[in-house]
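Here the complex is missing one protein chain, while the rest keep their positions.
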Amino acid sequence: GELYCSLPTPRNVHFESINMKNVLHWSAPDGTGDGVLYKVKYSVYGVGKWIRKLECRNISRTWCDLSSETADYEEQYYASVKAFLHGMCSDWMETARFNPLTETKIDPPMVSVSSTEKSISVILTAPEKWKGSPEEESISLAQVYPGLQYNVSVLNKKTKKRWWFSVSNNTLVVPWLEPGTVYCVSAQTHVTTPLLSSAFSKEYCIATLKDKTA
Amino acid sequence: LANGSKIFHFGPCRISMSMNEIRAGFAAIKANIQGRDPIRTVSILSHPHSLHRIKSSEKCCIIHHLFNFYVDKVFKYCTTEDSYINRKISSIANSFLSIKRNLVQCHNQNMCKCGQESTEKFKQILTNYKGLNVTSAAMKSLGELDILLDWM
Partner (left out) sequence: GDALLPAPQNISIISTNMKHFLTWSPVTIQGETVRYSVEFQGEYEREYANESWIPICECSLITTTMCNMTEDISATVPYNLRVRAETGTRRSEWGTLKGFFNRITTYLTPPLMKIIADGYHLLVELEDMGPAFQFRVLYWRKGQESKMQQKIVKEISSTLHLDTMEAGTEYCVKAQTYVEAINRSSNFSEMQCVRAQG
């Protein structure tokens, strides 16, 4: 059985999730300096047992990657952390119920831009769901969120005017542009249900080709 | 801000649901409501099998049953001491009632067929519900609203 645990519990135990890479984070117990060790367990909501995360046993860091244990986004999860110091222990401290589908943050899309004399083409690629190893099959977040679309901004560097496009497939062609002009493109991933939005990507700038006839 | 409404087509039956209004209401109370449910080992909606296993042809039937279930057996037993929480529950309950009305029309026009699978699944949900005392069962069911919304 467990010892009588008088050590304060770890604080702020919560999941941080990006593209469903789900990492448990916490802060050290109040008033404890160095030397605190931790162990972690997790459970699937509605299923009976807690499961120990062996790779996060007696660790001194204050995070633990539970991505593979929480990879099924049709399920919801709890995780819990216990602290040890100088032979003393704390009680377990649990997360709130974690729902990867609605609580993950999503990255901006990958953006590739090309140009002709009078147009630019933008190809957008949705971020991928976290996977355990490169050999695993890639799953695009567009498969996870059927309503996934993009908001794209195009800035004319000469006129400083910015236009916005809402794109539901993954290509955008903007014709009838000025030759020999730099355009900068930035894009955001956007899901309507559940409501999720990424930050905007960095700007990708490209110049339309010079007018050969001029 | 996007709109997040969803239109469900069950055969010729068309039901519009402002999902994000309901999701926003639930998100505002999720931590509070789920925090009142200490039982990690049992799920009302997902035990023993997830809703995701149900054939899409029987989706309308389960949704119809579940909206009745929430309106008849869940919201009314979830009154809390927190007026803000109660207002959000009222908002969700009235949205469910509005959708339930539309679902009843689909059901009456015979476009919401119930097969054995959905009937069995709903029976299991009622069994799970009756396995707890009313308040715990209602609070747990309300805390599982995102399971229903995510599946829909």
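So that you can tell them apart, the chains are marked A and B in the order they are listed, and the count of residues begins at 1 in each.
Going forward, a residue touches a chain if its C-beta (ideal position, glycine included) is under 8 Å from a C-beta of that chain, and two chains touch if they have at least 3 such contacts.
Since the structure is predicted, the reported quantities are computational estimates derived from the model, not experimental observations.
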item	value
Options A:N58, A:S138 or A:T159, residue touching the unrepresented chain	A:T159
Touch criterion as defined above, residue of A:D65, A:E94, A:D107 or A:E178 at the omitted chain	A:E178
Hidden-chain contact residue, picked from the options B:S16, B:S57, B:Q109 or B:T127	B:S16
From B:A93, B:C106 or B:I125, residue that would touch the chain that is not displayed	B:A93
Chain A residues touching the omitted chain (full complex)	151, 153-154, 159, 161-166, 174-178, 190, 192
Touching residues on chain B - with respect to the absent chain	1-5, 16, 18, 20-21, 25, 71-72, 75-76, 83-84, 86-87, 90-91, 93-98
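Methods note: only the chains that are shown with their structure count from here on.
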item	value
Chain A and chain B, separation of their C-alpha mean positions in angstrom	28
Of chain B, residues touching chain A in the complex	1-4, 6, 19-20, 23-24, 27, 30-31, 34-35, 40-43, 46-47, 50, 52, 143, 146-147, 149-151
Parts of chain A lying in touch with chain B, wherever the complex brings them together	43, 45-49, 74-76, 78, 96-97, 99, 101-102, 190, 192-195
